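The other protein chains are all here in position, but one chain of the complex has been omitted.
For reference, chains read A, B, C and D in written order, and residue numbers begin at 1 within each chain.
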Amino acid sequence: MAVLATNSNTQAAARRVNIWDTPWLNAKFVTGSSIIVLVLLFGLLGPLFWNTDLAFTASSPVNLPPMWDKGGSPEHPLGTESNGRDMLAQLVVGIPASLKVGLLAASIGMGIGILLGSLAGYLGGWTDHIIRTITDSVITIPSLMVLISIAAYVRMPDTTAMALILALFAWPGPTRLIRSQVLTLRERGFVRMALLSNVPALEIMLFEMVPNMLPWLAASLTGGISGAILGATGLEALGLGPTRVPSLGTIINYALNSSALVRGMVWWWLPPIITLVIIFTAFFLMTVGLDEIANPRLRGYGNGK
Amino acid sequence: MASDQKVLEVNDLNVHYFTPRGAVIAANAVNLYVKEGEIVGLVGESGCGKTTVAMSILQMVSAPGRIVGGEIKIEGQNIVNLPEKELRKIRWRKLALIPQGAMNSLNPVIKIREQMEDGITAHEKVRGVALRDKVFKLLNDVGLPERVYNMFPHELSGGMKQRVCIAMAVALNPVIIIADEPTSALDVVVQRVVAQTLLDVKTRLGVSMIMIGHDMGLQAQMVDRVAVMYAGNLVEVGPVGSIFEHPYHPYTRLLIDAIPSTKQKKSLKVTEGLTHDLRNPPRGCCFQFRCPFVRDACREKPPAFKQMAPDHFVACVQY
Amino acid sequence: MGGLTRSYFIQRVLMFFLTIWIGVTLTFVIPRLSGSDPTTAMLLTMMNQRGYVENADKIIESYKTSFGLNDPLPIQYIRYLGHVVRFDYGFSFARFPTAAWDMVTPALPWTLILLSVAAVLSFLIGVTVGSLMGWRKTPRWLQSILPISLTFTSIPYFMFGILLISIIAFKLHWLPATGGYSRSVDPGWNLPFIKDVLLHAVLPLISIVLTSMGGWALGMRGLMIGVNNEDYFLLAQAKGLSPARVFFRYGIRNAILPALTAFALGIGSLIGGSILVEFIFAYPGTGYTLYRAIQEQDYTVIQTITNLIIIITAAGVLILDLLYPLIDPRITYKRNVAS
Amino acid sequence: APQPAAPPAATQPTEAPKAAEATQPAEATAEPAAANPMDYLNAPREDTLIIDQPYKLETFDNWNPYTPGNAFGWGMSEIGMDDLMYLNYGDGKYIMWMAEAVESNDDATVWTLHLRKGITWNDGVPFTADDIVFTINMQIKNDKLSNHFYWAEWLDKVEKVDDYTVKYTLKKPNVRFSAERISGGVGVFPDIFVPKHIWETVEDPTTFKNYDPAKGLPLGTGAYILAKVTTNETILVRNDNWWGAKTGFAKLPEPKKVVFSYVGTEEVRTQTAIDNGFDSMQDITVGALQAILTQNPKWEAWFKDKPYAVPDPCARIISFNSLKQPWDDKDMRKMMSLVMDRQQIVDIAYEGSTTLAAYFWPAYSSMKPYSDLVDKETYESFLQPNLAAAEEILKAKGYVKGAKYWAKDGKDLAIEIQVPEDFIELIRVGDVYVEQLQKFGINASESKLGSVFYDNSANGNYEAQSNWFACGSVNEPWTTLNTFAGEAAPIGQRPKGPPIDNAFRWSNKQYTDLVAQIGVTKLDDPKLMELTKQALAILYDELPAIPSAQSRKIVPFNYTYWTGWPTSENYYIFPCNWCHLFTVAMTKITKAQK
Partner (left out) sequence: MEQPIISVQDATKIYGGGFLSTSKPFVALDRFSLDIYESQAKIVTIAGESGSGKTTLANLVLGFILPSSGKIMYKGQDVSTMTREQRRIYRKEVQAIFQDPYEVYNPFYRVSHIFNMVVRHFNLAQNKNEAQQLIEDALNVVGLRGSEILEKYPHQLSGGQRQRIMVARAYMLRPRLIVADEPVSAVDASLRAMILDIMLKLRDRHHISFLYITHDLSTAYQISDKMYVLFQGTTVERGNAGKIIENPRHPYVQELIDSIPVPDPKMKWNTNITLPPEEVMRMKSSVGCRFYPRCAKHMDICTRAFPEYTQVEEDHEVACYLYQ
């Protein structure tokens, strides 16, 4: 009986095979990326529905609770904080700002990592030794020292500059990781095939090796992104952040600086944290999905016993 | 040599791999038995489900695979759907495995002794000197020096690793050993040494074996009975002599004809056609797309097994 | 057996010194890049204590000359290398006349003990969680719960720490909130003190471990997935070994190797302490000292701590590299070590 | 004409609280003196006073008061030492303590200090003029000790007349010598003396750490002795043999043990306070204060209600760099002031915990006569923004309002305001002001900086800063006025010579001359008011800086264990638990009745 049932399922699946038969349609990957898209949409479309000027200091009454609480007002549905900023507006502005910093910093770090890691892994020999030594040395230098030194120089960075600064510390990890991956991928058949097809090194790297490193890259990107978002929060605390434009980090910083916790202003500190957790979870889901995509043996993993 | 006691029976085994895009039918109504002291060869092209059958017997089909039907009896006991704990007791004690890739089947970072010992101690209360002596004896049985005991896998050659695997498999005197292409990664000289070891162990201990492989030459040398698989289906089973003399199924014939010889040059026998997608098997005979003798009847319903000679069965509409 | 070959040893030791030299030089260069003046902080503290500081420029010149800050950079660099070799960097610039070392030593044991325990715990737990997530045989309920523990990684540490304090220390009164020990106990090798220190360490420990294990877990998960597909892993299962043995001896034992390198690289940062931990839990430690020193451009203190970090990291990596042939017997046969 | 505030020598000093007058529970005096003060280390909570410290003590083993990295401010200067006299901001009067009187000759070049009799160091050795002379000469001899250059500039010689009389001979007249040095500027940083009998054996006073609790170091004259130090707290125990109580000059303070304690972030401090872990706090945010007040009714702030806070001496300002275009133009600076909505700053940045600012000094009653010198119209122009007037100025300067910003020659008008990153109050002022400017059409931005902030200030690397650098006056305006006087050092160089605080890069010869004149005019000279008025007219016309808010400190007290705290209603001393004025409060507080 059971056999028959599965057979008919199979037949059904077979009919629509071609369009859908791409590894990218992985449930986890799709869920994760949809969440990210939703979060981005919230930031992108938010300004159409909500006045983002309310995200600036002194634009609203102070310390209003969210509208469902006593004393809240529908004009500020998520409440306001002590500097007279509307929470909803801050989230609308802050979420994309943080995501941008996180993504940018992590991808720049990853980019440098890919470049150096592949150079080291690909060329080997002295290049490898030099890159490896430098990477290991840089890992040992406390990032704080560099950050504060930069803080003295770079004034008022916008989110891009901030991402660049964070990227300074985001590359050694990926470099090591990618180096070791390249070392193994270098011997793989499809890389050899690309070599035989006269494909230039850069293209081999980007189009042959990188996709196969995706699970590792994704895991390290996920770590990198949440690391960068948190790092940005720290930088903002150091005074390196763009001060006017709120990000999740600045919201949290201000909340702490104003004792939001002891004042019981949950509507102030909790939303940015929930957002961070959602973003992280989404990227984590994408990582898991990518694992399954790149590793056919994992696909559909969980259905079995 | 072989008694008539069936130590292993596989009845109507169906194994599917549930991929997101349809179930791969990797074993379809497979019926097989192994008698005491017998070596059954399981041959077939790559991807036809040999390993799947082997793993099903061990109840270790890897996810997303699942046994969806049938039973597997070891000494009369059905082990399908036995709880994990019970299975652990049966594994290795009754059912041992010589895995497909001996090269990678030993944990590279722990010593041979530990890998051999843990299989034993997981099932038997042997400790200390007795345990060590037992391991020494096993190594000795497969012709390995005692010093292997303290070595790491990377210090051994491929043939030695394979022999370590054999030694591990026979450690508990199992009822049946499943050897999944035990020599396919080895070159001929070493392959022969390993094959000899296997045969030697088998005659001494009288264990039964399933020998998976696709080298018909090696099968001819080693097994008592051959089972031919194609795309998840068993197509022919019979005593080795009978099969080599009289391959009934066109696929079996193809396999035997394709064996290259070093004695005379002959033109290569090339067949056309492709194996179907295992997710989407055709109605009727599984071999219909590649069979030179295909006729309408083949496309209607799967052929039933017919006995052609003593113990020699074939599933083909021709007969 | 693999073991240590001479060339392997020499190479590692060379690497050790090279890494140190690069790091030490960066430590010299980076603080000087910021262009701000190490004596500013000195003036500031004086201002805080004395209000008005008359003739600040004269005081600054007087200190600068005695610290040698007016010398050309190459000379300062050479003098600095001398400091590095002697392991003594002189007075703290901002806290004259305290020696740079004296700024560091009282805090060091606190930082080291708390952070090394935390680092080891977070590594162990992270590795276990990650491995469980990557292991096929993990019970499904665990599979679905474990990822939740990763989300701690995404919560800013200070927020998390403060939440923990408010709930566990202030609401529930289970544990002391902050500090290294209570004022009622006498530091020393006596039982009440040790007990008190341990109690004070619990909250910081929990918060570090929870927020940092996710990183290990994430990486370990990937490694474990790889091991899952290895033939030896399957064979171990076929042998009927207990799941625990398969998991630890055949799973983690193999998957952990790359993670160990990362761990060794992180050893040095223990000295750097965790500013946030020390800030939030008012825990005595070098992280805050380093932070303050950087803020105040206190070159000698920066150098003392940073170079300690560099040397210990390099030593950690060296030791790991030398031990690696024992952990991974294949190593001297493989072309690329510990990556 | 308004009366000038009392100079210390010229007015009747308020009497120090007499032990006899002090109302105190009988059992407190009946208590026998402790054999060893260290026994008080185990004093129970109700005998202990715990003061919140917002930062960590890093160099806890350096108690040399003259080196930059010392641990003073962690109990020692507050209650471990006595000062010559204390200034009560409440009435602008001095409370004489170790000094009985200070007087000067007519041209203010010779000053004489009279010490009280019976003062002893905590080891029993008498405190005499020798100690003072020794301390000052030691500083003159060592250019690394913090007051060296002050003494070098002003002091010709210091002599002992007798054990209780010290004579200072100055190189040039200084009418404020007593205020500046003897009681110390705003009254927070007085001269500290060291025991000659210990320090004369010290080889190098610049590297001597003065720390060895076992040997009684640091040695002071105060009612408390340093007992135990860690990075997170210092503990002082009462010296029952304190000279003040023995001579009957003052009441022996009741707390047997005083702890200065650092517990971490504000959240933790607040929660500790709610749990009665502190008796007094300093510098917390309004939010935290409100949380404390609602959750523990035993806490009270200076004012029971808003603004809660006690006005602090250092008024908050936005200072402009008068060497940088376009802020070298006084009209532009004025425009910046017109745009500023000070009420909003009070409401948002301070959450109502301070008052409007029109002055560069605190609105203390003793300052009122001087504040009144600023004409009413000018004063009122600071109370409300006047955007129309600001626009007029910009138009007159050739600026045109674009889509977003005012612009000239195609360049948007922009300004970067620097704020110190560890000073949340100033950051929040900056935040609000930046928004006001943005709304008005000036592309303002804010940079939070670490210690570079101060470098920049000294070297002129800024356009505008949110700071407090006009600080100094509490009972008469000269100190603050002096911060604007002098030459403007070129950008990139530190200002040389006094006054060092002219970080404004603003220079006005006429003003500088006026301030110099005020500096040598005796405080009871009627000329003083006129000169001050002239100087203020220039200052308010040029506005090298603009006041942003009155400063405030939130200093709540806990009445669970102790009462008698200074409050707005009982202003016997500024409630400063982080400075030496606390010594006075210590003699006033009493155990709470259970």
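By definition in this document, a contact is a pair of C-beta atoms (placed from the backbone, for glycine too) under 8 Å apart; a residue touches a chain by one contact, two chains touch by 3 or more.
Just so we're clear, the structure is a prediction, and the values are computed from it rather than from any experiment.
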item: Per the touch definition above, residue among A:L38, A:L123 or A:M193 touching the missing chain; value: A:M193
item: Among B:V190, B:L205 or B:A309, the residue in touch with the chain that has been omitted; value: B:V190
item: Interface with the unshown chain - residue positions in chain B; value: 44-47, 143, 145, 156-160, 185-193, 195-196, 214-218, 220-221, 240-241, 244, 251, 254-256, 258-262, 265-266, 268-272, 274-275, 277
item: For chain A, residues in touch with the removed chain; value: 18, 21-23, 129, 188-190, 192-200, 208, 211-212, 294, 296
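Everything that follows uses one rule, which is that only the chains that are shown with their structure count from here on.
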item: Centroid comparison with chain B (C-alpha atoms), farthest chain; value: D
item: Centrality ranking, top chain (CA atoms only); value: C
item: For chain A paired with chain D, centre-to-centre distance based on mean C-alpha positions, whole Å; value: 47
item: Rounded Å distance, chain C centre to chain D centre (Cα mean); value: 39
item: Interface hub residues of chain D, defined as touching at least two other chains; value: 265, 267, 271, 274, 450, 452
item: Where chain C touches two or more other chains at once, by residue number; value: 34-36, 136, 158, 162, 166, 295
item: List of chain C residues in touch with chain A within their complex; value: 15, 18-19, 22-23, 26-27, 30-31, 33-36, 136, 140, 143, 147, 150-151, 153-159, 162-163, 166, 214-215, 218-219, 221-222, 225, 229, 258, 261-262, 265, 268-269, 272, 275-276, 290-291, 294-295, 302, 305-306, 309-310, 313-314, 317, 335-336, 339
item: Residues of chain C that touch chain D when the two form their complex; value: 34-37, 40-46, 48-60, 62-63, 66, 92, 94-98, 102-103, 106-107, 158, 162, 165-166, 169-170, 177-180, 183, 187, 279-282, 284, 288-289, 292, 295-297
item: Residue ranges of chain A touching chain D (in the complex, touch as defined); value: 56-59, 62-63, 82-84, 148, 151-152, 155-156, 238-241, 243-244, 256-265
